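Note that this complex is displayed minus one protein chain, with the remaining chains in position.
Here is chain A:
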Amino acid sequence: MSMDSNTPWLKLHDLTFNRGERTILNNLSLEFRAGELILMTGQNGSGKTTLLRILAGLMKPRRVEFEIAGKRLNWRQSYRFLREQVCYLHQHPYLFDCSVYDNIAYGLKRKKLSRQAIGARVAEALELISLEHLAKRNCQELSGGEKQRVAIARAWAIAPRLMLLDEPVSNLDKRSRAICYDLINQLQQQQIGVVYTSHEPQTGKLNLNRHIHLYEGELSTKSLETECPLTVIELKKGNVGK
């Protein structure tokens, strides 16, 4: 599907999520464009992970409307589409108890590709993360940085339109962080949208397009830091409960 990269392919309106009596997200509206790298900052418990899980079709909010290809759909009508188009990576990514190759091939097998096509795509993914030599290694034996790279490659292999990275570098050393930042920039160049969450706005060399900030559930507009000099896109601000 060809689409102008400035046209949002996914919009969400009036997102509200409650946990018990507490309102975590209230009346948020956001939109996503191809190849856009969005930084989402916020403290612990501000609702970052909840928002990502809703976007990935893994969690049902109290109220939301998605706008996909001009159609307004509720969560029940759209979660399958989201699971196909959006890939969520946990803060500590889960790798299945099998080889690196099989982990990367997992999503491709669900797409019912031929064995040759899967092999070729996995090879590309391994090349992307420079871990060709570990293809047969069980994932439980990898270092934290390698696990993070395998998880990104596994998500990249299924060619999602949006990748949601939940604090992907929080536990990595400087070198592994740099590798991850390079990888994320490559995703952006391939027109894969990325939402990247972090406690802090300090994001190294990421080519950010937008900055969303959640503070105790409240959505606020943030200007991009001087080291990320790109346009600030105004967020539609909702009234957010506490």
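Keep in mind that, in the parts below, a residue touches a chain if its C-beta (ideal position, glycine included) is under 8 Å from a C-beta of that chain, and two chains touch if they have at least 3 such contacts; residues count from 1.
Simple rule for what comes next: contacts and distances are computed from a predicted model.
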Exercise. What is the missing chain called in its UniProt entry, if the choices are "ABC transporter permease subunit", "Imidazole glycerol phosphate synthase subunit HisH", "L-lactate dehydrogenase complex protein LldF" or "Cytochrome c oxidase subunit 1"?
Worked result: "ABC transporter permease subunit"
Exercise. Among A:Ile24, A:Ala155, A:Ile179 or A:Leu206, which residue is in contact with the omitted chain in the full complex?
Worked result: A:Ala155
For this session: Give the residue, chosen from A:Leu28, A:Leu51 or A:Cys87, that touches the chain omitted from the document.
Result: A:Cys87
Problem set entry | Sole residue of A:Asp14, A:Glu127, A:Glu141 or A:Asp173 that reaches the chain not shown, by the stated touch rule | A:Glu141
Seminar exercise, completed: Given A:Leu10, A:Ala56 or A:Leu208, the correct residue touching the omitted chain is A:Ala56
Exercise. Which residue numbers on chain A touch the omitted chain?
Worked result: 53, 56-58, 83-84, 86-88, 90, 92-94, 96-97, 106-107, 110-111, 140-141, 154-155, 158
